[in-house]
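Only one protein chain is missing; all other protein chains are in place.
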Amino acid sequence: MNNVDRLQRLEAVEDIKHLKARYFRWVDTQQWQELRTLFVDDAILLFPETDPEPMPIGQFMRAVEAAFTGGVSIHHGHMAEIEILSLNTAQAIWAMEDRIYFPPGVPGIRGASEIHGAGHYHETYIRRDGIWLFKSMKLTRLRLEVKLAPVTVI
Amino acid sequence: MNNVDRLQRLEAVEDIKHLKARYFRWVDTQQWQELRTLFVDDAILLFPETDPEPMPIGQFMRAVEAAFTGGVSIHHGHMAEIEILSLNTAQAIWAMEDRIYFPPGVPGIRGASEIHGAGHYHETYIRRDGIWLFKSMKLTRLRLEVKLAPVTVI
Partner (left out) sequence: MNNVDRLQRLEAVEDIKHLKARYFRWVDTQQWQELRTLFVDDAILLFPETDPEPMPIGQFMRAVEAAFTGGVSIHHGHMAEIEILSLNTAQAIWAMEDRIYFPPGVPGIRGASEIHGAGHYHETYIRRDGIWLFKSMKLTRLRLEVKLAPVTVI
């Protein structure tokens, strides 16, 4: 187990589940400052569905806030596959489902009134000063369904 | 950790996950007597969407049975944030999604044929005689969608 004892491994697994739970909750309650604290400063995020290039954390924070403000998002995670690689490094795959609802007359991302999708997060983590944080995050999709907002012609 | 050792903390976290799993399953399989055993006698529940006042457990049990009998409910919990506060007290936040289907011609709560929602449970727990039980439960909503049953005019 690479110098991680059995109890430390179980604690790390639970801590990372707790980290991911706060990630989802703070996205959906739009607590952007709290959300930012879950990432290391050099974290890298990749959402190929919207951008083929990895983003630094600052760009991600701006994109998330722009995408969700004014709408309602619901992100749920499921079924962690967490591997503790060493005392301070880990990786995981999570299943996910997301729904985003935009208000009538105010189409959101891609001109949508609703988005419904599912896929997997592939993530790495670092423990700094005893706290587990996101080091990288990549989202792959099984499905992404976009319901277009009606177009108004004046 | 307030007199809780590391192994006890991990066991308490798993026990509380197990408690919440039985809560969801027994609601959806409508096993009301079993459901009742998961709460302490002085448990307090708050569902602001239906009642702005906290309810004692007896009132909650009557309300749940009245609301769901005859319909099909599906409640799923996700992403626990559990904090063990002492050997016998804990609190948690859970993400949730619920769906309720009422039979054709028999509208349910709010005249609905279907209800689909998501939000968070905010809960406290007490350990009595070695068993973790619900002490309080509050549900906050991100979204609650009610599909109205068709109205028949005679």
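Chains: A and B, in written order; residue numbering restarts at 1 for each.
To be clear about the criterion, contacts are C-beta pairs under 8 Å (C-beta built on N, C-alpha and C of every residue); 3 or more make two chains touch, one makes a residue touch a chain.
Every value quoted in this text rests on a predicted model; they were computed, and no experiment measured them.
The chain omitted from view is touched by exactly one of A:Arg99, A:His120 or A:Lys135, namely A:His120.
Contact between chain A and the unshown chain involves residues 6-7, 10, 13, 76, 78-82, 93, 95, 97, 118, 120, 142-143. Although one chain is hidden here, its contacts on chain B can still be listed: residues 7, 10-11, 14, 17-18, 20-22, 24-25, 28-29, 72-74, 76-78, 99, 101.
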